[in-house]
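Let me begin by handing over the structure; questions about it come next.
The complex appears here minus one protein chain, its other protein chains still in place.
Note that the chains take the letters A, B and C in the order they are written out, and that residue 1 is the start of every chain.
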Amino acid sequence: MSFASDNWAGASDKVMAVLAEANDGEVPAYGNDPWTGRALDLLSEQFERDVAAFTVSTGSAANGLALASFHKPGGVVIGHVDAHFIRDEAGTPLLYSPGMAVDTVDGPRGMVTADALAQRLADYPAGGVHHGRPTTVSISNVNEIGQCYRASDVAEIAAVARRHGCALHMDGARFVNALAFTKASPADLTWRAGVNVLSLGLTKTGGWCAEVVIFFDPAMREDASYRHKQTGQLLSKNRFAAAQIVALLEDNHALTLATHANSMAEQLGDVLRVSNHATLALPVQSNEVFAYLSPEAAAAMKRAQINAYAWASRSEHLPDAPAADWALHRFVASFRTTDTQVTAVETALRSMD
Amino acid sequence: MSFASDNWAGASDKVMAVLAEANDGEVPAYGNDPWTGRALDLLSEQFERDVAAFTVSTGSAANGLALASFHKPGGVVIGHVDAHFIRDEAGTPLLYSPGMAVDTVDGPRGMVTADALAQRLADYPAGGVHHGRPTTVSISNVNEIGQCYRASDVAEIAAVARRHGCALHMDGARFVNALAFTKASPADLTWRAGVNVLSLGLTKTGGWCAEVVIFFDPAMREDASYRHKQTGQLLSKNRFAAAQIVALLEDNHALTLATHANSMAEQLGDVLRVSNHATLALPVQSNEVFAYLSPEAAAAMKRAQINAYAWASRSEHLPDAPAADWALHRFVASFRTTDTQVTAVETALRSMD
Amino acid sequence: MSFASDNWAGASDKVMAVLAEANDGEVPAYGNDPWTGRALDLLSEQFERDVAAFTVSTGSAANGLALASFHKPGGVVIGHVDAHFIRDEAGTPLLYSPGMAVDTVDGPRGMVTADALAQRLADYPAGGVHHGRPTTVSISNVNEIGQCYRASDVAEIAAVARRHGCALHMDGARFVNALAFTKASPADLTWRAGVNVLSLGLTKTGGWCAEVVIFFDPAMREDASYRHKQTGQLLSKNRFAAAQIVALLEDNHALTLATHANSMAEQLGDVLRVSNHATLALPVQSNEVFAYLSPEAAAAMKRAQINAYAWASRSEHLPDAPAADWALHRFVASFRTTDTQVTAVETALRSMD
Partner (left out) sequence: MSFASDNWAGASDKVMAVLAEANDGEVPAYGNDPWTGRALDLLSEQFERDVAAFTVSTGSAANGLALASFHKPGGVVIGHVDAHFIRDEAGTPLLYSPGMAVDTVDGPRGMVTADALAQRLADYPAGGVHHGRPTTVSISNVNEIGQCYRASDVAEIAAVARRHGCALHMDGARFVNALAFTKASPADLTWRAGVNVLSLGLTKTGGWCAEVVIFFDPAMREDASYRHKQTGQLLSKNRFAAAQIVALLEDNHALTLATHANSMAEQLGDVLRVSNHATLALPVQSNEVFAYLSPEAAAAMKRAQINAYAWASRSEHLPDAPAADWALHRFVASFRTTDTQVTAVETALRSMD
């Protein structure tokens, strides 16, 4: 059952409690309620500036809205070859921004690097209407293979992007896990480093429908509000989405949950690191662990009902597998992951020794 | 506070209880969980056939997905001049179906009539690529001014639509209120009468995020599943949306809630009918009451904090106001509306006598 | 054969001669050739300002590009109920601007009036994300029933549009005919009166593929150049389109051709006016004549192989037909229309006396 994904977990007890509380009374619909007001205030507070934020129902919608807001005719968005918005959203950003093209870069540990980005952007000389023009660079933090950009990494990328007239989007489906790992403040890891728009995912962290798009330039609020409605993302009883965000932001609840998940991943990493049947493919920097498993180890996981999934990547920078038949697997810890679950992995691996 | 809209109410106690129950344990994401399975089974059961159903987060998304699924190049959707999908969704269907045009008809009581529809469809002679071609007719049941189509009305419209090669969509944002009023079965009011796709709204009825698109031809499942994902509507922790639907469908909970709301509206209608300061503009057929209020009555409502909103309509078939300065107002009852709230309206009106 | 439409005519002799001339030698593709340069210079010259102009292959593409350039999320374009871009382009603007909604007004002689426009715009209160927001007003000059806006009419409409934050688009599929009728200068009839973008059609006037979109704010050039390419409208051997425009603009050739067509329409109007079997429905203000014909007259036209087509309009302001069975017909004169063709109509009508 465990380690399949952090969206297999439910919502935290605190989130459920606040949802029950939010059910009280009649309040205006479509985000004109006190809960939404409170959520927006908390977001501005935690990001240390006035932001234009919108609750949405999925991460795909968040990415779609974020990218659409910087799209221009002939626009091209550049992301990592494994970027979620390119490989795993069935084209949501392409529907929200008709005509938008996508181009890719690659780098070690699934990262967009400033160098690779600069090289790719050089493919688009100014005025070349045939090729289109880059408008936005997108990075995922935590990225698709569990790695984190530090504030300084973000700043380097942002500088290249800006030099080419591009905005910088951060897909933060597991943003709080990145905060927990980097110890950076939300502001430092985003707008202070040059991020223009953030898809802030709190669903995996411990909500059940708690996704937010955050524009750091409040002047984008007006256009985005129409797009938010038009994409079918303006919830009528928005108080319930807002209440989850309130629950998760107050008293650093989300950070506490993410810190737990990261620490479970670290423990799991230690277990995998020492096994003869597994090799860590990448450092553990979040709540995700990527490891090569021997065929026997993969089978042992299945037998023990541990849902670590085989993982496909297009990156050409991943370390080679120890043997041809060892496959890359992803383990994801959540706020609900327990020591017992980690121990179950350990037991399964040891059973082969 | 009251009568503003049924989406100012929260969720029913039963819905909240089932949500808490659904929070238990780890289950697969993206609708591959037992709760989603149960919700789909219940939908097929209540509609008496295998259906292809998808949970979405808003009614706009439901309408957008429904209409997109029947769109063809040069396609035109025909609806009432006041149709919600035309006037109140900021163009969601136009974004989900790029290139889709919209045309309108009018009729008494805000209804699409078979005659008006046939006349409009005649504007599109076969093969006229310049004009585009009608692909879909859309009706709202309950409609935008609280009126219901009976199964026989639907069948007449469906016959005209079919004769012109059009599918029939029903926007059922308040579908259960229409069931409560017409006493028809879900199947009789939809596919047996010729409806191809239904936007089934259960949020206003008593959920908080409980919208479903239902295709009555299961062969549409495959295409719709990709569109569902691409529009950003595939919830990761879908069990929570599904649980609401389960709560609302089991033991006719939704019908019970809608029957209460309708009955409150009827009581309110009686109050307005006998007042010298108000005139019912239309019969009460759902949980919505449309009445002309004198300026004094409107002011009295405001003083009493009764949120009955002035209502704009483009229909040329509405009865005239009793006086030039009497304005059309909408009162909406919900599952939470109480006798006390109705009495408050009565008191406010009597205060002027 | 005659009077069906001005796009049944070929190209003028001068246009054909210049095309042959333009065929000489090798020149850069995609508009980087001397002919395109010359065409753009002539356009700026005739409009008395620097303009950003793009050749396109059809009037639908011109309208689509023009409207897309002012589109914003949730955007609504407002035009006359009979507007070509709404009724006769199979949704080109809706494809070029996904999510764009269309709304309509009506007025005497198929005109958008400042009053009707102001009233319609009031349907969209600021900040109403549900309704969308008007971004652009579109008028056709010559309009769909042969009538012309004078510069003062345009200015009144532009003032209302501007007050509501809307741009003003002019569909000038027969713009030169409007110039010929109003005696206004190109600048006076467009940007000096508040027009932001013009679809300038020279194909009907006497070219064969000679359509231009003209943005009066040169700052729109960059975005439009990408859109121009992306919509599939950047011709590789653009010198041939440009050469037509050069031929038509030099020495007022287009104006000469349009003046001839208008004058033929006027003669035809005189013939119809005095017949017992026809009634002019509208004044003759361009190269189009709209008249009610008795069934016998319509039959006589057919017998004489005069292609005057029955015309459908949704305007509620058209004068009533003299009798229930008299139908509205459109006659269009072109640069090639001859006295003989007018006489043929006269003869056909007299044959019934």
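Criterion: a contact is a pair of C-beta atoms (placed from the backbone, for glycine too) under 8 Å apart; a residue touches a chain by one contact, two chains touch by 3 or more.
Bear in mind the structure is a predicted one, so any value in this text is a computation, not a measurement.
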Revision key, fill the gap. Touching the hidden chain, out of A:Leu43, A:Val56 or A:Met100, is A:Met100
Review point. Of the listed residues C:Thr203, C:Gln267 or C:Ser294, which contacts the missing chain in the full complex?
Key: C:Thr203
Study note, to complete from the structure: Of C:Arg49, C:Lys237 or C:His317, the residue that touches the missing chain is C:Lys237
**Study point:** Touching residues on chain C - with respect to the absent chain
**Key:** 1-2, 4-5, 7-11, 16, 19-20, 22-30, 56-61, 64, 89-92, 94-96, 98, 203-204, 208-209, 226, 229-237, 239-241, 334, 336
Study note, to complete from the structure: Note that chain A touches the chain not displayed via residues 73-76, 86-91, 94-95, 98-102, 123, 129-132, 312
Study note, to complete from the structure: Residue list for chain B contacting the dropped chain reads 30, 68, 72-75, 98-99, 129-130, 132-133, 223-230, 234
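We take it that only the chains that are shown with their structure count from here on.
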**Study point:** Geometric centre distance via CA averages, chain B-chain A, whole Å
**Key:** 35
Study note, to complete from the structure: Rounded to the nearest Å, the gap separating the Cα centres of chain B and chain C is 41
Review point. Tell me, which residues of chain C touch at least two other chains?
Key: 73-75, 98-99, 129-130, 132
